[in-house]
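Only one protein chain is missing; all other protein chains are in place.
Per-chain numbering from 1; labels A and B assigned in written order.
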Amino acid sequence: MDKDRVIAEINWPGTAVLVFWGLAWEAAVRSGLLRYEYLPAPSAIALGFGELASQGILAPDIAHTLIAVAIGWAVAIVLGVSLGFLLGLSPTARRYSLASIEVLRPMPGVAFAPVGLLLFGFSLKTEMVVTILPVLWPVLVNTIGGVTGVHQRLYDVGRTFRLSRKDTILRIILPAAMPPIVVGARISLGLALVLAVVAEMVGNPEGLGYGIVREQQALRPDLMFAYIVTVGLIGIVLNAGMLALAEALFPSFRQLRGGP
Amino acid sequence: MTSTEERSDADEKAVGPAFECRSVTVEFPHKFGRKRIIEDISFLVRSGEFLTIVGPSGTGKTTLLRAMGGLTPTVSGSVLVHGKELDGPPEDVVIVFQDYSNALLQWRTIAANVAFGIERTLERQETEQRVRDALALVGLERNADDYPWQLSGGMQQRVQIARALASRPAVMLMDEPFAALDAMTKASMQDELLRVRDRTGTSFVFITHDIEEAVYLGDRIAVLTGSPGRIDRIFEIGLPAPRDQLSTRQLPKFLEFRYAVHQAIGRVHG
Partner (left out) sequence: MMRSPPLRQHFALVVEALPSARGLLPLVVLLGAWQLLQTGTSPYFPPPSDWWDGLMLLAKSGRLYPALSATTITLLLGLAVAVLIGTGMGLFIGVFPRLSRAFGPLLEFLRAVPPPAVVPVAILFMGYDERMKLTVVVLAAIWPILLNTSSAAERVHPLLLDVARSFRLSAFDRMRLIILPSVVPAILLGIRVALPVAIVVTLLVEILTSIEGIGALMIGAQRNFQSSQVYGLLVLIGLFGLLLNNVFAVFEAILLRRWPPKTQSQHF
């Protein structure tokens, strides 16, 4: 059953268009129609992949970026959910902190790069300085929203069954707030990837971000594009992985996300 | 547990009135001071009795129910369950809410929902047994592993009722539970509720704005009218049991009661 469904769900005309443009691109470059010294053909990019992989450069770079993403994301989730619960449950805490959050939220992560360089030079810690704050916000804001958004009726149900405060939080508020928290976590994951790449471009010369800049400066567009495609693919995989994880852990979510 | 065993449980509790309101008054803070929602409400609910409270919107029916369920504090007067004054939600009383989709835990299966009120206080085996019994009482045995969003409105409301029944309350307070359902589902749910009452001996306090429903279900009807809401009259409904949707509703006595209740409500509104 599943295989048929997957086949049916693939966007055939769209994929055909994608393949068509890929082939057109290849043909244009090869035939000399599109001659631009910095625009490689798709085949060249594929070869570039092979070159990076065989030289053992690609894998460590991917690993480095993923580690940076993992650390930043994990810290954001721990901080964001716990702080989010505190603020969500206490209107007083919210009153004395929301404005600060609103002021800090628009801070672009890249602006922290010089600060990180000042404090930590070229290191993973600099990447963390760039990543942590922006990645925190989606989880924090969504957790607060999820907790404050728990329907009054659910509190009534807890009270009519005489649940303790602890049980109300654990067995009603926490599961009820899960859908927005998971969405926030997914957004943060994508954001963590972008910020890690940015940090590697300007802060820490390691990983995929540095790979892009390095190959750009070395005037190797084929390798540069290979790195960019890698970043794009990792982003897709991370997002899909997160969706699958959410579906596996919370089977009731399908309805809560809006339909099967 | 068979129905006879359940009955004797209820008999034990039938020493005094299951429920009593004595001069209950509830106020809420309002723009300029406090607004009195209900005033001087007094009535009894006997064990195994089905009391319906009927009145137009805005008379404080929900507020009264919440006060009886310990969710809303009273300004004066007292609510007694088995003769004990309550402060906070009392042990033998469960509320069934009108908006079932907000009252069910969407992330739990039906069985887990029904177990919600009792899983912390009972052993696992007994919890599972009670869940099975409750689901059987409302006819949802086959849906134990479904999720609320997979069920129709009527079925979801039955889940809420099953959840309440699982905790074996002496009194079930129901806030217009069938108002959001279509007429045919409503009719079958009404009969189901009466069957449940017959099998378990639970007392019911049932709020509705549907006068026919109030007369059909009730052993007694309390009419709540005015602002602030007061009990205008309490009718003893002497209609034969078991009730039947077609024949009972055609009895002359049914029509008389219906007329009388209409009058009682209309009277205060002029």
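The rule is short, and it goes like this: contacts are C-beta pairs under 8 Å (C-beta built on N, C-alpha and C of every residue); 3 or more make two chains touch, one makes a residue touch a chain.
These numbers come from a predicted model, not from an experiment.
For the chain that is not shown, the touched chains among those present are A, taking the whole complex.
Residue A:V115 is the one among A:L23, A:V115, A:L170 or A:A244 that touches the chain missing from this view. Note on the undisplayed chain: of the listed residues A:A53, A:A74 or A:A99, the one touching it is A:A99. By the touch criterion stated above, the residues of subunit A touching the omitted chain are 11, 13-15, 17-18, 21, 36, 38-39, 94-104, 106-115, 117-119, 144-145, 148-149, 193-194, 197-198, 201-202, 209, 212-213, 215-216, 219, 221, 224-225, 228-229, 231-233, 235-236.
Definition applied: only the chains that are shown with their structure count from here on.
Those residues of subunit B whose C-beta lies close enough to touch subunit A in the complex are 69-71, 88-89, 91, 93-95, 97, 99, 102-103, 105-108, 116-117, 120, 147, 149-150, 167.
Interface residues of subunit A facing subunit B in the complex, by the touch rule stated above, are 151, 153-154, 156-157, 159-163, 167, 171-172, 175-176, 178, 250-253, 255-256.
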